[in-house]
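Complex shown without one protein chain; remaining protein chains in place.
Moving on to chain A:
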Amino acid sequence: MDETVGPSEMIVHLGPQHPMQPGPFRLNLKLKGETVVDADIELGFIHKGIEKILENKTYLQGIPIVDRICYLTAMTNEEAYVGAVEKLADIEVPERSQYIRVIVEELSRLQSHLLGMGEFGAFIGFVSMFMYTIKEREDILSLMDMVTGARITHTFLRFGGVRDDLPEGFKERSAAVFASLREQIADYERLFNHDEIYKQRCFGVGILEAKTARDLGLSGPALRATGVAFDIRKDEPYLVYKDLDFKVCTATDGDIAARINVRLEEMLESMYIIEQCLDQMPNGPLFFEDSSYGVRTPVMRVPEGDVFHRVEDPRGEMGFYMVSDGSDKPYRVKIRGPVYPTMQALPPLIKGTTLADVAAIAGSMDGCTSEADR
């Protein structure tokens, strides 16, 4: 950004610490009156060097590290990492384990969308929304706690399977939680879409055209709200997603309200997917017996090669590029997160809007600095 300011212009720094932000980053805004004429983002305040750390850990030790890329999407991060290693080492996963993985990953999508929506509500001055969604999110987290033994960082997936089977009574408890969540989602929709203030702030604001969204390299709900039906679960099916019936939720308007509505719809789809899984999943082992990469194998060597494995994160396309040199540690890991392009696209998106809309637009994109910095 050009630091020189003209007459009646000023530069405002949002951050590195600001209640609006999903983690520390600095947003520099050049304002002319109320209008944003120029913007840029500075990252690096929580750069953790996870890619370098992974090079110095064995494959199994890497699982808890990738959990911590972003605590909201821990399960899908694990899936991308474990899936990449499985592709490299050619490990088969039994069907029951695949279904359990889909269940926990969709639960992870539910809780991420719920928190994202609550934060968005808080950003636009609707703090009660945060209280509503955090309550429902806690129920989802208890379900995950039941399966994995942890609320946010699970370390649950293993190469060739999962750590534990579903506990007794999971189906009944999830049915109760989903019934209440379905009611709540109908409420959220009414709360949002029939509120006069919300309508004025969020309909027709922060509009992304499909072509711009493609050029900016976006993925996930922000892209699907512009009408592009890009979903890795459909385009590049992993696990058992090809056997499951679900639709890719899209909207056409591309404004803030469209992004929120896509997330609301996706939550209904996620619950539908989990219910299908619980009905369809076969009995069987969690690991194949001849797999030498089960939980009991401390040292695991992966054949030489490289692979790019991607999965659908709650925010979009999560990819791991992994290079192996045949040893027990990865030679190089590149984490391609969905939030990175989203954060990059923020300055062009907020240029020309007013300062008051910045928080609403940034909130509706559902960013996470922890993942962008890694």
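What we mean here is this: contacts are C-beta pairs under 8 Å (C-beta built on N, C-alpha and C of every residue); 3 or more make two chains touch, one makes a residue touch a chain; residues count from 1.
Simple rule for what comes next: contacts and distances are computed from a predicted model.
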Absent chain [UniProt protein name; select from "Aspartyl/glutamyl-tRNA(Asn/Gln) amidotransferase subunit B", "Carbamoyltransferase", "Hydrogenase expression/formation protein HypE" or "NADH-quinone oxidoreductase subunit C"]: "NADH-quinone oxidoreductase subunit C"
Given A:20, A:191 or A:323, the one touching the chain that is not displayed: A:323
Contact residue for the chain not shown (choose from A:59, A:120, A:198 or A:340): A:340
On chain A, residues whose C-beta touches the chain left out of the figure: 43-44, 47, 49, 51-52, 214-217, 219, 223, 228, 230, 235-236, 306, 308, 310, 317, 319, 321, 323, 331-332, 334, 336, 340-341, 344-345, 373-374
